[in-house]
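Apart from one protein chain that is not included, each protein chain of the complex appears where it belongs.
Read from first to last, the chains carry the letters A and B; within each, the first residue is number 1.
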Amino acid sequence: MSATDELLNPDFPVPDELQSNIAITTIDKIYNWSRRSSMWPMMFGLACCAIEMICTAASRYDLSRFGMEVMRPSPRQSDLMIVSGTVTKKMVPQIVRLYNQMPEPKYVLSMGACATGGGPFKEGYNVVSGVDKYVPVDVYVPGCPPTPQALLFGLIAVQKKIDQQSILTVPWYQRGPSEAIPVPILGPDIIDPRQSDVIRVQAAKLATAATAVAELSGAAEA
Amino acid sequence: MYGLGIVRGLGVTLKHFIDSYVDDFRWLGKRYTSREAFNVRQGVKGRGVFTVQYPEERLDIPERFRYIPFLLYEEGPNGEQVDRCTSCGICAKVCPPQCIWIERTNDPKTGRPIPAPKAFFIDIDICMNCGYCAEYCPFDAIKMDHDFEIASYDRTTRHIWNKDKLSKPVSYHAQIHPTDYAAEEAARAADEAKKAAKKAGAAKKAEESV
Partner (left out) sequence: MTELTASPQGAATTAPDLTLDAHFPDAVQKDTRPGYSGYLVNADKLVEVATAIRDEMGYDYLSSVTGVDYMNDGKMEVVYHAYRTSGGPALALKVQTPRDNAVVPSLVSVYPGADFQEREAWDLLGIRFAGHPYLKRILMWEGFAGHPLRKDWREPYYEEDHKPFDTRWPGGDFHRSEENNPFGTNVQYPPDFSVDGWVPEAEDAIYAGAGALKESGNGHELKTDKLVVNLGPQHPSTHGVFRMVVSLNGETIDHLEPVMGYLHRNHEKIGERNTYLQNMPYTDRLDYICSMSNNHGYALAVEQLQKAKVPERAEYIRVLMVELTRICNHMWAIGFLLNDLGAFFTPALYAIKERELILDLFEATAGSRMMCNYMRFGGVYRDLPEKFKDGDTIDFLRELVNERLPRAIDDLDTYLTNNEIIRSRCIGVGVLPPDKAIAYSTAGPVLRASGVPYDVRRADPYSIYNRFDFDVAVRYNGDVYDRYLIRLDEMRQSVRICQQVVRDLPTIGGDIMSGKLQYQVRVPASEAYGRVENPKGELGYYVVSNGKANPWRYHIRAPSFINLTVLGELCKGHKVADVVGILGSIDIVLGETDR
C-alpha cells in the first residue's frame, strides 16, 4: 500500500494533528498550497543516500518542479530536513542542533533504511537506530538507497501531509513556545539527556548486582 | 585575450540551452507525450532536456532492479495460496544485515519440521536491498520487487513486513521478471524431464532384472 492510500485509508492511525481537521477552509487551502509549493530543503547530506538526494535535485529528476530547488545550507532558511544517510552517534548532536535551529513549520523526511531504523549498519557501535529516536520524523522512505523516484514519492507524501493541515490546529500557532529538543552529549557512549533517569536506574541496578557478587564471593572465601 | 576562456565556456552553456529547444521542434509538441520521444531523450543519443517528469513520466524499470524482496506463492485452482518457500533458511543465513526472520513449521504430531514457513519477517528498515536472498534461494521462492513507492508516515507498525505483506503470486514475478521467469521454468522443465527419464530408466532396469 502506498503512502497516498495510507492517508485516505481510515484503518491507518491518522497522526493526532491531522485528526481534527476534516473541514479544510479556503484559507487553509491557500496557506497549504503556498507552503507546499515552496518547500526549501536543507542542504544536508550524511551518507550514500545523499548522493541520490543530489541526483534528485540534479538534471534528471529536477526537484525544482516541486518548488524545492532552493537547497539552503542554513537551517534558518529551510522548511524540510532530508535526513539522507546513516545517523551516527558522533553526528547526532549536530543533527539535533540543526533541527532546533530550523524555524517552524518544519518537516523531517527520513531517507533510506539507515536514517529510518539504522539500516544495514544498525548493529554498529556508532550508529543510531533511526533518527526518530531524537527528532520527530514526518515521512519515512525505505530503501537502500531509495532511488530518486522513490525519494520524489516521499516528498510528494510530505506535500500531502501538508495539505491535510489546518491553520487552526497546527502546533506552531498555538500558545506557548515550542520546546527545543535537548542536545545529546558525547560521553563514554552517547548520552541522551532525556534518558538520564533510566541511566541512573540502570547504574544503581548494576551497583547492587556488583555488591551482591562481591558479598557472594566474600562469603565463598570465608 | 583575457576572458576568452569564459566566453568559450559560455558557448557550451549556450549549446546546451539551444539543444533543449531543438527537441521541441524535433518532436513537434509530442516531446512530453510520446513514449518514443521519451526513450530517445533518456538514451545515449539524447540531447537537450533530460528530465523525467516523475510522477507523470517514469523511467522503465530494468528487470534486475532490486528494492525490497517478496515471497512467491503459486495460485491453486481454487484460489488457495501455496507458498513456494520451504523454510530452508538459506536466505536468512546469507542475508548480510540479518534482517530475515523465519519460523519453521513443525508437525504438531511428530514435532518434525515440515517444509513451510510458519512466519516470515523482513525488517525493511535494515534490509540493504542486496539481492542475496533472491540469488541464493534454491527454490526460487523469494525475489526482488520493483515497487519503490512505499514511503510511509509511520515505521513502528509498518516497516516489519510479515508473510502476508511479503507474499505475491508467481504471475507477478513472471510479469516483472520475464526473462528470469522463462529461464527458471525452462530449468525446472529440464529437471523434471531428467527425473522422469531417470525414473523410466530405473523402471526399465527393474523390469529387465525381473
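The rule is short, and it goes like this: a residue touches a chain if its C-beta (ideal position, glycine included) is under 8 Å from a C-beta of that chain, and two chains touch if they have at least 3 such contacts.
Not measured: the values here are computed from a predicted model.
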Using the touch definition from the top, which of B:L28, B:V44 or B:A206 touches the missing chain?
B:V44
Out of B:I102, B:A151 or B:V170, which residue would touch the omitted chain in the full complex?
B:I102
Pick from B:A37, B:C130 or B:A174: which residue touches the chain that isn't shown?
B:C130
Just the residue numbers, please: which parts of chain A touch the chain that's not shown?
43-48, 50-52, 54-55, 58-60, 73, 85-86, 88-91, 94, 98, 118, 120-129, 133, 144-145, 147, 185-192, 195-196, 198-200, 202-203, 206-207, 210
Contacts from chain B to the absent chain lie at residues 2-6, 8-9, 11-13, 16, 39, 42-45, 50, 60, 62-66, 87, 89-90, 92-96, 98, 100-104, 113, 119-121, 123, 128-132, 135-136, 144, 160
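Simple rule for what comes next: only the chains that are shown with their structure count from here on.
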Determine the centre-to-centre distance between chain A and chain B, using the mean Cα coordinates as centres, and give it in whole Å.
29
Contact set on chain A toward chain B in their complex
2-3, 6-7, 12-13, 15, 59-62, 65, 113, 116-123, 130, 132, 137-144, 146-150, 152-154, 156-157, 161
Note which residues of chain B are touching chain A in the complex, please.
50-55, 58-59, 67-68, 96-98, 123-129, 148-155, 157, 159
